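One protein chain omitted, others in place.
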Amino acid sequence: MTGYRLDNGGRIDRNRPVEFRFDGHSYQGFAGDTLASALLANGISLFGRSFKYHRPRGIMAAGSEEPNALISVDRGAGRFTPNLRATSVEIHAGLNAFSQNRWPSLKRDFGAINDRLGMFFPAGFYNKTFMWPRSFWEKLYEPAIRKMAGLGDAPTQEDPDIYASTYAHCDLLIVGAGPAGIDAALEAMGSNKRIILIDEQDELGGGALADPALWPWLERSRKALIDAPNVTILTRTTAFGYYHDNFIGAVQRLTDHSPDNSDSPREKLWRVRAGEVVLAQGAIERPLVFDGNDTPGVMLSSAAKVFGLRYGVAVGKSVALMAAHDSGWHDVFALAKAGVGIKAIIDVRTELSSALLDEASRLGINVHLNHSVTGVNGRHRVTSIQICNNDDYVGTRIDCDTLLMAGGWTPSVHLWSHSKGSLAWRDDIGAYVPDQPNENARCVGACSGGWDFGSGVIVDVLPTPKDQSRIKAFVDFQNDVTAKDIKLAVREGFRSIEHIKRYTTNGMATDQGKTSNLNGLQIASTALAKPVTDIGLTSFRPPYTPQTFGALAGHAKGALFQPTRTTNIDGWAAENGAVFELVAQWRRARYFPKMGEDMHAAVNRECVAVRSSVGIFDASTLGKIEVVGPDAAEFLNRMYTNPWKALEPGRCRYGLLLKEDGFITDDGVSARLAPDRFHLTTTTGGAARVLNMMEDYLQTEWPDLDVWLTSTTEQYAVIALQGPNARKLLEPLVEGIDLSADAFPHMAIREGTICGIPTRLFRVSFTGELGFEINVPTAYGRALWERLMAEGAKFDITPYGTEAMHVLRAEKGFIIVGQDTDGTITPFDAGLDWAVGKKKPDFVGKRSMARPDLVAPGRKQLVGLLTDDPNVVLQEGAQIVADPRQPIPMTMIGHVTSSYWSETLGRSIAFALVAGGHEMMGGTLYIPMPGKTHEAKVTGMVFYDAEGARLHV
Amino acid sequence: MILIHCPYCDEKRPEIEFANAGQAHVARPLDPSSQSDEEWEAYLFIRANPRGRHHERWRHVHGCGRFFNAVRDTVTDKFETTYKAGEPRR
Amino acid sequence: MSDALFRNEPVSSTPYVADGVSIRLAAPLKRYSLRARTADALETVLNVKVPQKIGATEGGIACLGPDEWLLRTPAEAAMPTGTGLPVAITDISERSICLVLEGPRAAEVLMTGCPLDLDNFAVGRATRTIYETVEIIIIREGEDRFHVEVWRSFAAWLWTAFTTAASH
Partner (left out) sequence: MTHHSAFSLFAKALGGHQDWPEQWPDAAPKPAYDAIIVGGGGHGLGAAYYLAKKYGITNVAVLEKGWIGGGNTGRNTTIIRSNYLYDESAHLYDHAVKLWDGLSQELNYNVMYSKRGVMMLAHNVHDVQSLQRHVNANRLNGVDNEWLTPQQAKDYCPPLNISPDARHPVLGAALQRRGGTARHDSVAWGYARAAAALGVDIIQNCAVTAIRRGADGAVEGVETTRGPIATKRIGVSAAGNTSVVMQMAGLDFPLESYPLQALVSEPVKPTFPCVVMSNTVHAYMSQSDKGELVIGAGTDQYVSYSQRGALHIIEHTLAAICEIFPIYRRMRMLRTWGGIVDVTPDRSPILGKTPVKGLYVNCGWGTGGFKATPGAGDLLAYTMAKDEPHPINAPFNLDRFRNGRLIDEAAAAAVAH
């Protein structure tokens, strides 16, 4: 034996040595080692510090249930990962791992002072102190607590790795590829079922990997499964959550085990829908609870077997076993045969089968029945143990460097519980086992409570002559919860296991109680003198083991996070220097700055251009719905506030849409193309919502109407040409439409062609200028835009963005739903009485408008505001008061909804919602801002060309 | 992600194709103007919100586009049945 | 008037080719949304056979819902307007583009974000569904060939999603 590496055996590849680093030191292991097995082979026993007391900790387990040996791995810039379990990290060349929660070093940790003071930090201590003086909590106590808490360091740089995700479907999903899972797969393999077999480890086999006798069978089975076309095998994959209707989330780790960072995904999220689920997750061995059970070198018996027989590592040179279960005996027998020195077996029981005793005797192992370990000596590694007879407490010391614990087994019912399958308590094994399924699922093997590693007894705390209130017998090793913490919680009146868990934090560490829950339950049960089943069971929640944020986000990273919708003309805007804004899911050009211009200058220029010549605007994002059918007009009449039946084909109308609660939800100009065909427009953000709302009424309230709705938002690119030269620019390009004022008046629609492409041409204006909105099939949007820019050069055509559009419409008193209204505004509040059909008996929202508060005086109403100082542009969202001298809290009567500098008017303009505003025309209101209170006069909302002369040309 | 049987498509489809549309069989009064404030409040806002058997509406919005009704247990989240809009309450 | 206007597509016209799958933009199609209470009502207007069952396709017409069909045709066919009849025919030719996924890994790429069980999605079937948060229509044209219709403004995102998935 070299160091702790056994001379032979194990599944490691002794021909492939692997160099790696831990805490800055170089070590060698073999391909197939985990960080835990490789370090153990190098004689390392100290792996980390515990959460609260900073006690030295070694390895306790060999798998993903490990609570102690948490380490960080650094794979280079942005690739730092804290809190990995050394037992699950596969070593590879260049692996760079670090211990955690210690300063300045693992061996000399300043925080270990907590251990000395541990008596002052029992469960819930933080509730009882740190309250005086009051200000010290935030300044002193809390920062100190936070610094001591936490485990590893958080990453500090952006993760360059990518992640993948997929859906998958199968008829049979098997979780866990130990012997039970493999058997289930082999059994189903011959059918035509699609089978997925998942296991968290790097190879199939589970417990069989530590049982060389099973290796030939394992190899045969593995080959058969790989060859089966209907079986998909996913190793290094953790099924972490079991959701509704047999939907299982799993994460596959793809690259962390290899030395090189690559461009391929680091991890992959599998979202599996299964016909049937077979859970074969096995069972986890239970630690025993006794003074010093957390000393490095104390570990689970089953873990020692895994290290010995799977990895060829002796966990110690002189090993003792503390058993309450037969399985530990079998483990040490196997270890002894593999060459590990077994010093003694201590068993809490008085009687055991002669087979076990005979085998121990044959192997020359000392046996102490009816004994318990009562103390462990050694700080960074066990040096000896103290044992006592359970009856007379007569004791003796045994020198050893490792102590194994065999406390029985806990079936892994985590996923079963996620699925809401019920559990039944089994006294004989002191554990919950699966009972009635809630999904099409079943448990097989050890996770169903069926195993062949013998029997045992359940002890909550090992008998000891010591004062129970003084010993440190750990239950939750990572969170430093001791048996006496649980008893304290009970003493303080916490009776439900959920309370005990929360008060002590038992089971809330990164292992989520895999090794601590059942011991905690037993101790609480004893303390409360109630059966376990009376104190409840903490519920298991996904994930089974911690899962990477990035993997759960899957491919939704960067460009694939959320789609940004772009119009056909967006590329031109980007190439021409547009500054964009995001509106709903869309990206829209906000303004087009020329060299050296800020937003203010660009917007002023764009506005002036529209008023003086012609501007061009990409309005493609406006929602569009084609409403077709004999009852189209009737349907719209019921939906919108205003009448639609009399609208003539070829004409447009402003439509105002309320929700059934009477408040404005959307608006837009819509056109009647034919008696049974309308072209609606909606706001950019409202398109999907409006269509859904209309479908709702149509399908469920008025299914008798013969009318159908089709979203045509993306069928058309829409280019607005606005300004006195708009017609002149357009005329030569259009065929089949007479653009003259008489033939094509404001608020009309015509169909024809433009530059040879069919168009629905609207004569509408959101600027107050002569204007057209040209709808063409989307694919031609950019080409048409470029043609208009070229042809418009002689008019100095100016592209303008949403900001100029906002200014222009505000100058004309047009509202923007969602900015000037906010979901609490009626048409009357918004001054849109004219858009409400007074004679209509009903429309959506009409009845609600008659509710008492909606007709009460003093409602907030939309008005214009002109600041006394014309240069002051009020902040949108500024609050308005009637009396600026009142103390805080002030009575606010409204707020500014829209506010701009109007270059055309040479002054600022604003809209505001003001309580009783319609009755305040000419009055003065105040806008108190930090450092200055502004004054403004209440006005009408139309600031420019009130008579509309510029429109009707 | 629950599976929902669309009564129009006649197959179970994943939840993300659907939009829940609230309690079922809350019919809009034929003559809203005749409704008292209390009646109108009930139509607009009062909901059963039962712990157990619940009638609700879904829309297969990213599928066939249709609204339909369902009976689902709100404790287990399991569907008892789904049926087409306009069919009587089950 | 000078040259005819060019078409501007949201994704590259160069196919993306990866191991086992290619992704390309289909040639422009005429598309119509056809709505009626029954297939028969549509047949009367269109004078062609209209599939009755949701998911079925026939002659370029896919039945997407109980009252909704999608007609896709390469031809510049004159469509009736259905004026005055209880049907709705709406030109949606340019609302979406079509991405063609072809090759033995086509289904695998689609399944990275589409929650449907494509093993049980027969050739010839069509449906509206979703890829992550983006609505799509898939039409299985062959064992290894899918047409994916997506609204234009989402097409660039979907192209990136498909090509990224194909590259893995």
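Note that the chains are named A, B and C in the order they appear, and that numbering of residues resets to 1 at the start of each chain.
What we mean here is this: a contact is a pair of C-beta atoms (placed from the backbone, for glycine too) under 8 Å apart; a residue touches a chain by one contact, two chains touch by 3 or more.
Since the structure is predicted, the reported quantities are computational estimates derived from the model, not experimental observations.
Partners of the chain left out, restricted to shown chains and counted across the full complex, are A, B.
Which of A:R397, A:R491 or A:K530 touches the hidden chain is settled by the complete complex: it is A:R491.
When the missing chain is restored to the complex, the residue among A:Y4, A:F51 or A:F333 that touches it is A:F51.
Among A:N8, A:S105 or A:Q157, only A:Q157 touches the chain that is left out of the view.
In the full complex, the hidden chain is touched by chain B at residues 1-2, 15-16, 19-20, 22-23, 37-38, 40-42, 44-51, 54, 56, 72, 74-77.
Although one chain is not shown, part of chain A still touches it, namely residues 51, 79-83, 119-120, 122, 125-132, 134, 137-138, 142-143, 145-147, 149-159, 161, 163, 165, 241, 243-244, 247, 249, 269, 271, 420, 467, 469-470, 484, 488, 491-496, 498-499, 502-503, 505, 508, 510, 512, 536, 541-543, 546-550, 552-554, 556-557, 561-562, 564, 581-583, 590, 661-663, 818-819, 822-824, 848, 851-854, 875-879, 881, 888-890, 892, 895, 897, 928-930.
By definition in this document, only the chains that are shown with their structure count from here on.
When the interfaces B-C and A-B are ranked by how many C-beta pairs touch across them, A-B comes first. Chain A and chain C, compared by their mean Cα positions, are separated by 32 Å. Multi-chain contact residues, meaning those touching two or more other chains, occur in chain B at positions 1, 14, 65-66.
The multi-chain contact residues of chain C, meaning those touching 2 or more other chains, are 115-116. Chain C meets chain B in the complex at residues 54-55, 64-66, 68, 115-116, 127-130, 135.
Those residues of chain A that touch chain C in the complex are listed here as 164-169, 194, 264-265, 271, 273, 555-556, 559-560, 562-568, 571, 585-586, 626, 628-630, 674-677, 706-708, 710-716, 732-733, 755-757, 777-784, 787. Per the touch definition, chain B reaches chain A in the complex via residues 1-3, 14, 19, 21, 27-28, 31-33, 35, 37, 40, 44, 57, 59, 61, 65-67, 76-77, 85-86.
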